[in-house]
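These notes are about the structure you will find just below.
Note that this complex is displayed minus one protein chain, with the remaining chains in position.
Labels for the chains are A and B, by order of writing; each one numbers its residues from 1.
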Amino acid sequence: MIEVRGLGVTFGHGANAFRAVSDLSFNVARGESFGLVGESGSGKTTVLRAIAGLIPGVYGQLTVAGETLGQKRSKRFRHLVQMVFQDPFGSLHPRHTVDQILSEPARIHRMDAIKDRVVRALEEVGLDSSFRFRYPHQISGGQRQRIAVARALIIEPDIVLLDEPTSALDVSVQAEVLNLLNRMKREHGLTYMLVSHDLAVVSHMCDRLVVMQHGRLVETLSVEQLRNFTPEHPYTQQLLRASEGYDRAAVETLEDDL
Amino acid sequence: MPQTSTAVTLPDAGLRSWLLSDAPDSAFQARCQRFYLAWLIFQRNPIAMIGLLITLGLVLVAIFAPWLTRSSGLVPELMNRLQPASSEHWFGTDELGRDIFDRIVWGSRITLYIVGLVGIIVVPIGLVVGTVAGYVGGFVDNLLMRITDIFLAFPRLILALALMAALGPSLENAVLAIAVTTWSPYARIARAEALTIRHSEFIMAAQMQGASTAGILFRHVMPLCISSVIVRLTLDMAGIILTAAGLGFLGLGAQPPTPEWGAMISTGRQFLLDQWWVPTVPGIAIFVVSLGFNLLGDGLRDVLDPKSGE
Partner (left out) sequence: MSEAPILSVADLHVTFPTPKGDVQAVRGVSFDLGREKLGIVGESGSGKSQTGRAILGLTGGRGVVRARRMEFDGIDLRQASAQTLRAVRGNRISMIMQDPKYSLNPVISVGSQIEEAYLVHTRASKGEARERTMEMLKAVRIRNPARVYHAYPHEVSGGMGQRIMIAMMMIPEPDIIIADEPTSALDVTVQMQVLAILDDMVTQRGMALIFISHDLNLVASFCDRVLIMYAGQVMEVRAAHDLHNAEHPYTRGLLGCLPRIDAHGDTLAVMERDPAWADLR
């Protein structure tokens, strides 16, 4: 479904040029949940945005649903691929009502019966129609993310890119949103690419994952390897150890970040 | 998110609970609610309320001018020239015997006409130029900003004079001249806002959906730039009124016998010592209205400042 070959992303020009991603290659099969894991600066979000066509400075070969991607994304791509962003406060326009936020993609893709689709989309993500005319600041973070999911799914895409969709949410709300995402995937036969720094979330959601550091691929592994704590690369092992909670002795084994 | 607020007993008035309800039923209700909450914040500020009252006063005086005046203020009555304030003429009469109160009231229409017309011209132009420059960036940004800089470089009055010389003195040309020299800062403000917004995730979401650049500018970027621009306009109004008055004072702009306040000061200034009311009353009118707009603008800024939002 998604083929990435030699992906690189450079920010800035000349002397200020910064290689955010270098020489990345991986595949995502149809119907798979694929994870990208790494710490800040690893380039994982950049990879997602590169595939989404939201940033310049991208080189390498990207093929999505059989279409080789160029500089601009086609209408077909914009129908097939949608994205859910990290910040529930920032991904919804502060001056648009929920109704406007959900109607817009449907309108752009010239769908019919938009009002019905909006109501149905809200129901699917577990919100009733009383939410239709609220503004983002009148609803909670978890509810905003549900609306972000509804917005991504209203035009019935095949692939959803998820950029840390629950990092900014409370733990109890995170559980609800992750359950929602899994249910949507099952019911609509979606393919997911999930970026996260949280190994527990990735372990719960994904089938396979790649670990990134400083813009490079460190390791590709299956979720079983993660769950059994048997990755191969020492960096992945370090991440796993740090995810387990605070352990004074274990800290000594971590590489210093200075 | 767990509710931490105590149960709030809303007042029974149907309208108030409609305006404060958490689940609006229509886009109209949602918009009304937003304005109502903004109003609640605005009316907490007494100085802003004074500004609003003055501005409203100006508008009402302009609307009800025919009922507030006894004459058109245009016909000379030389028997009555330079009379001081009396029960017959509340502000006295000017050098041609015309009732000054009536002229001030009729002049309010001209003042409103000037600020309204200038506003209608500069706000859209500034918004469009600024948001396009800020959002698109690169060469387009450079080009538009250099054009903006060129207009910004001209001193307002001098350019107005030059335009008057070319087009001939009239109220409409004065408005045009003021607009031409006023729009640049609005483009700058809109551009600054657009630059901050441009990398927001909701913009990225719109791009993901395949929205056109025009669509994004019009539906996503401009609505967020408009508050700053409006605040700037209200604060600028004082300056616009004064520039118009200045042009009127120089005999450009509104031509006699039109009761434009600046022109009234000009023609009355020779009487300042003995019949002080002739140039002073229009001067006070200009002062009060400028102050009103300034105070209103300050109040609006406090309301529309995103930092004070919920």
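Keep this in mind: a residue touches a chain if its C-beta (ideal position, glycine included) is under 8 Å from a C-beta of that chain, and two chains touch if they have at least 3 such contacts.
All values derive from a computational prediction rather than experimental measurement.
Every shown chain touched by the omitted chain in the complete complex is listed here: A, B.
One of A:Ile55, A:Val119 or A:Leu178 touches the chain omitted from the figure, and that residue is A:Leu178.
Contact with the omitted chain, checked across A:Glu187, A:Glu232 or A:Asp247, is made by A:Asp247. The chain omitted from view is touched by exactly one of A:Arg19, A:His79 or A:His204, namely A:His204. Those residues of subunit A that touch the chain absent from the view are 39-40, 141, 170-176, 178-179, 182, 197-201, 203-204, 226-229, 238-240, 242-248, 250-251, 254-258. For subunit B, the residues touching the chain absent from view are 1-6, 8, 20, 37, 40-41.
As a convention for this text, only the chains that are shown with their structure count from here on.
Residue ranges of subunit B in contact with subunit A, taken from their complex: 1, 22-27, 29-30, 34, 200-202, 204-211, 215, 219-220, 223-224, 309-310. Residues 49, 52-54, 73, 75, 78-79, 81-83, 85-87, 90-95, 97, 99-100, 104-105, 108-109, 130-131, 133-135, 137-138, 140-142, 148, 151, 155, 170, 173 of subunit A are the ones that touch subunit B when the two sit in their complex.
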